[in-house]
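Shown here: the complex without one of its protein chains, the others still in place.
On to chain A.
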């Protein structure tokens, strides 16, 4: 074996070591949360790198807690409604912005982009007033309303870029047949937009599922909270005695669906993220 071969082998080994480090770095915190959640309370404070025994008592404690199940229900309700509203308003707006030339189109796009850069805290006081006037304080509807601020601009932006790429002839044929714009959207564009809508819907779902600041501010009682707030507020007897086993079990419960979604829709998510950023 000559030195050139040795260098090639060393390079390959180095590359695979790098990949190993990357994998461990990416996965380890989640792996460790799973391990912790499967430990009985008596072993919690002994550091283990591997799973020695399986004990589901933490999961039992979390899942028999009415308020946590309620929080999951609230999170699902909020996320589904947010996705539906964002897609409905986003699709119609994207049709107007992507297919029709009119004066003021660029200003509208600029406004949409500007809103996506708003810091959430900057609208907190004003939004609090709106929520109170509409009488939806301390209810999931306050979150459905307020999450529009970050899901809608993003949805409009991505759907507009997708809409622009569709061929002009499609629409001309529809116009020739005398179709109204609404029919054009629902019959001609919707079937073609499914992949883009799935992507943006998925990203909106994840964003709504993970949101914390509005959820913390606009809900007050346990029965109205969403999952992130519920987890953040799990507390023990004193601030220094957090029930880490329970917290980790709750964390795993809310994260597993997301991780599964990401694994299945990896390609879609990547294309959605890059379409939103790169083409803008």
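Quick note on the criterion: a residue touches a chain if its C-beta (ideal position, glycine included) is under 8 Å from a C-beta of that chain, and two chains touch if they have at least 3 such contacts; residues count from 1.
In this section, contacts and distances are computed from a predicted model.
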item	value
Chain not present in the shown complex, as UniProt names it (candidates "Cation:proton antiporter subunit C", "Sulfur-oxidizing protein SoxZ", "Multiple sugar transport system substrate-binding protein" or "Carbohydrate ABC transporter membrane protein 1, CUT1 family")	"Carbohydrate ABC transporter membrane protein 1, CUT1 family"
Selected residue (touches chain absent from view) among A:62, A:78, A:93 or A:204	A:93
Candidate in contact with the missing chain, chosen from A:111, A:173 or A:190	A:111
Those residues of chain A which, in the complete complex, touch the missing chain	15, 18-19, 22-23, 25-27, 29-30, 32-33, 36, 44-45, 47, 49, 85, 88-90, 92-93, 95-97, 100, 102, 108, 111-112, 115, 117-130, 145-146, 148-149, 152-153, 156, 175, 180-182, 185, 206, 209-210, 212-213, 216-217, 227-229, 231-232, 244, 247-248, 251, 254-255, 258-259, 261-263, 266, 269-270, 273-274, 277-278, 280
